[in-house]
Structures are given as C-alpha cells and as structure tokens.
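Moving on to subunit A:
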Amino acid sequence: MQGPTWSDGLAGLLTGLGLPDMLALGIAYGIGAFILVNFGMVSALLLIWITRKAISRMQDRLGPNRLGPYGLFQTVADAAKLISKEIITPSQSDFLAYNAAPILSVFGVLILLAVVPFAPGLIGVDLNIGVLFVVALGSIGIMAALMAGWGSNNKYALLAGFRVVAQLLSYEIPMVLSILTVVLLTGTMSFQGITEFQSLTIGGFNLGIGWLGIVMPAAMLIFFISSLAEAELTPFDLLEAESELIAGFHIEYSGMKFAMFFLAQFVNAWVLSALMAILFLGGWQGPGVGLPGIGPILGIGYFFIKAYAIYVLQQWVRGTFPRVRIDQMMYFAWKVLVPATVGLIVVQAIVQKLPFQSPVIYALIFLANIGTIWIVVTALQKYIKSEGLRTKRSFEPASLIGTMQKADTYAMY
Partner candidate 1 sequence: MPPLPPLPSIGQLVFAGIALFTCASALGVVLARNLFHGALALVATLFGVAALYVMLEAEFLAVSQVLVYVGAIATLITFAIMLTRSMMYGKTSPLNRQWGKTGLFAVMIFLALYGFVGSIPWADSAAPVIADESMIARLGEQFVTNYVIAFEVLGLLLLVALVGAVMLARDND
Partner candidate 2 sequence: MVPLTGYLLVGAFLFSAGLYGALARRNAIAILMSIELMLNAANINLVAFWRYGEAAQTDLTGQVFAVMIIALAAAEAAVGLALIISVYRERKTVNVDELDLLVG
C-alpha cells in the first residue's frame, strides 16, 4: 500500500530476468510463503529452547546445556528423536478426525504469519482486515482440538477438548474487544496501518515511541491475559492438567503427530506475543525507523526484540503462577474481563467524540484505562479474599461432613 513491498521488489527482479508479470508475482509469492512457513516451523525449535532455559532458570536449574552452545541444539535432537518414533494409532479412532487434527492445528497457526508485519514493507500481505483475519483463523485451532478430542476415542481427550474449547471461546471475547479498542482509536484494521499510527514524529525525526500501550495500559493488560489463556500457558493450562486429564486433548498422539500439536502451541504463543508487540508496543516502530536504508533493518530488530521479550514475559508468568480452577477461569473471563473491556469501549467511544484536542483525548483515554485497572484489581482482591475464606473453611473439621455429598455435584467436567 504505502511504499515498496518485498513482493513488488522480488517480482520486479524476476520480470527483469524476462519472466511474464503473472508468473513472476506467483514465483515471488511462492518463495515468500515458503520462507514464512519455514520460519514458523524452525522458530519453534528456538522457542522451545527459550522456554526451557527461562523456566529452568526460574526453578534454579540449568536447563539444556549439553548439545551445542548453551544447549541450543537440544531441540534439534528432540525433533530428530520425535521423527524416528513410532506413530501409534489407537484402535477405534476416527480416521478423518484423528489424522486431520494435528495438521489443521499447525495450519491454523502458520497461516497467521502471513499478516505479521516484520518491518516497513516486509509483511506477507497487508490485508485490509488483517486484525480480524487473525481472530477468525484462530477458530481453526478450536476445531482441531475438538477433532483431536473426539477422534481419538478417549474419555480424557474428549474432556480436555471440551475444556480447551470452553477456555478459548471465553477468552476470545476479551481479546477481540481489546483489539477493538485499538481499532477504534486508529481507525484501521491493517497491521501496517496500526503500526504506522504508533510513530511519534518530532521535528521531522521519527522517534517511533507513540506506542498505544502507553495510552491504553488496561487494554494491553487484558490482551496479555487473554493471550496467555489462548496460548494455553500456565495460569490457564488446566486443559493439560496432568493430574486430571493425563495430557490434554492430544493424549493419544505420538511421534510426529504429537510434535505437530507441540509446535502449534509454541508458535501460537509467539504469534500472540508478536501481536501484542504490534498492537500495543509499536511493532517495528522505534527510534530511527524512518531513516532511509538502515530503517527497515532497525525495524526488524525492534520487532523481534519486542516479540521475544513478550514471549519471555509469558514464560516468566508461566513459571510463577499457580494453575486456576475451571470455575475461576470462567469467572475471570466473563465476570471480570468482558465487563471491563465493554466498559472501556463505551467510555472510549464517548471520549473520542468529545470536542477536545487529541492530546486531551489521549489523556482521558489513559485515565479511563487506569480506572478500569483499579476496578478490576479491587474486584479481584474481593474475590481472592472470599476464595481464601472458603478454602480455610473447607479445612475446618465441622465443614468436612458438609463436603461429603454425592460425587456428581463436585465433578468439574
């Protein structure tokens, strides 16, 4: 749209070699898509390594350190091991659903990389509806989880599949609505448009720190929390609670098929952190991206630093927090996050129509965000207090008799 893009450049190069326009563009697209997909699959190895290192440091361990520098090649060895493992297909599994699920789950994540802007002009395609594209294709993962759970003909897998869907559905709403606050302010759904909105030009020099996360911290926080839930990371990893569900919906998968689910999960976490970097932390924006020549290279650097930093932050949260119960998970999504985001949207919609200069409007939006955070924190404190009281009561001997009810009233599925 604005400025040259990589596909134009590559196609131009190919037409220069004497190829017809259509074919040149097709080849350029093919190369670009192939690189992007492979980037996704290979970066999963790096992401798994980062995860292991981060978690082990938090638990006072060393993590992988044998193979290669800092154990970098450990995940490569793991991949080689997984590829040479036997693929066991449980009897009575449904052929279609069982085999399509791992492929679809990877597909649904890799296709999202097509709209992630890495630098100015370096984005797979800058769709007009980029934001909604990401949200919509997230539903492939939901279907894949249901297919895996049902297809493997295992009670625990189906149960976990149901839990996955319930959780992903619940947290998709706050996520979509927090994205809506960004779209409401920027007035565009294309990722490059949103990124360019976050520049801060002073005296002709692009400082690139007009990040939306500064103006709307509450929306950013809500997005981060929902992205944790969407990526099935620890405070919300009750879908894979090993003590209850053995391993989650992919319990019956082994070898490469299991690896596909694993890969999808890690790449999904990274894509979500990249999204947060784009929407709230300026994506490739940073000091000096407006400069000719060096600008795009700086942009790639800024983007990857931000995305990986948020990824590490996710792992930090994962290594720190305990797991929530399913009723707490639902409570948090529907009774805290959704009302908070809806309130935020209504307030922001009114504020943006007030007859003030834009700095005043930004200040008002910021105040609304702070207010939202305060309300949420107060509500949570109250909830945690009552929860603590309940836990304490349930350990008192008198109430022990009260808990001996019919088992089904306590069942959590």
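Here is how the candidates were picked: all candidates are chains of the complex that A comes from, given by their letters.
What we mean here is this: contacts are C-beta pairs under 8 Å (C-beta built on N, C-alpha and C of every residue); 3 or more make two chains touch, one makes a residue touch a chain; residues count from 1.
Please read all numbers here as calculations on a predicted model, not as lab measurements.
*Asks:* State which numbered option touches subunit A in this complex: 1 or 2.
*Replies:* 1
*Asks:* Tell me, which parts of subunit A touch candidate 1 in their complex?
*Replies:* 22, 94, 96-97, 127-129, 132-133, 135-140, 142-143, 146-147, 150, 158, 162, 165, 169, 172, 187-190, 193
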